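Then we have subunit A:
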Amino acid sequence: MNIKLNGTFKKTNNKTIRELLISVDMLKEGVVVLLNDEVLKEDEYKIKLRENDNIELLSFVSGG
Partner candidate 1 sequence: MEKLKLGNYEFENRLFTGTGKFKDKGLISKMLKESKSEMITVALRRVDLDNPDLNILSYIPKDVTLLPNTSGARTAEEAIKIARIARQAGCGDFIKIEVISDMKYLMPDNEETIKATEVLSKEGFIVLPYVSPDLMTAIKLEKAGAAAVMPLGSPIGSNQGIIAKGLIEQIIETVNIPVIIDAGIGKPSHAAEAMEMGAAAVLVNTAIATAGDPIAMGRAFSKAVEAGREAYLSKLANQKEQASASSPLTGFLFN
Partner candidate 2 sequence: MSFVNLLEKYNQFNFEKFNKNITSDDVKRVIEKDKLDEMDFLILLSDRALNHIEEIAKKASKITTQHFGNVKSLYTPIYLSNYCASNCVYCGFSSSNQIKRKRLTSDEIEKEAKSIAKTGLKHILMLTGEAPKIDDIDYLKEATKILKRYFHFVGMEVYAMDESEYKELFEAGVDGLTIYQETYNREVYKQVHLSGRKKDYLYRLDAAERGAKVGMRQVNIGALFGLSECIDEAFTVGLHAKYLQNKYLETEVAISMPRICSAESDYEVKYELNDQRFVQFMMAFRLFLPRVSINISTRENPNFRENILPLGVTKISAGSKTEVAGHTQEGESTKQFEISDSRSVSEIIEALNQKGYQPILKDWEGI
């Protein structure tokens, strides 16, 4: 299906958020996951991906 990940459109075979994160090696501490502008809690990673979902992966970085 078609999804948007960090601003880029891509096709994916992943069924859930969790699978998607693993596929980009982002299932790790410190990653903030937004699904359609909502922050997901870890236990929500099992949510099924849907067509045209917008996923943003953010993290806390250094800043003043």
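Basis for inclusion: all candidates are chains of the complex that A comes from, given by their letters.
Rule of thumb we're sticking to: a contact is a pair of C-beta atoms (placed from the backbone, for glycine too) under 8 Å apart; a residue touches a chain by one contact, two chains touch by 3 or more; residues count from 1.
Just so we're clear, the structure is a prediction, and the values are computed from it rather than from any experiment.
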{"item": "Complex member touching subunit A, one of 1 or 2", "value": "1"}
{"item": "Partner candidate 1, residues of subunit A touching it in the complex", "value": "5-7, 24-26, 28-32, 34, 37-39, 56-64"}
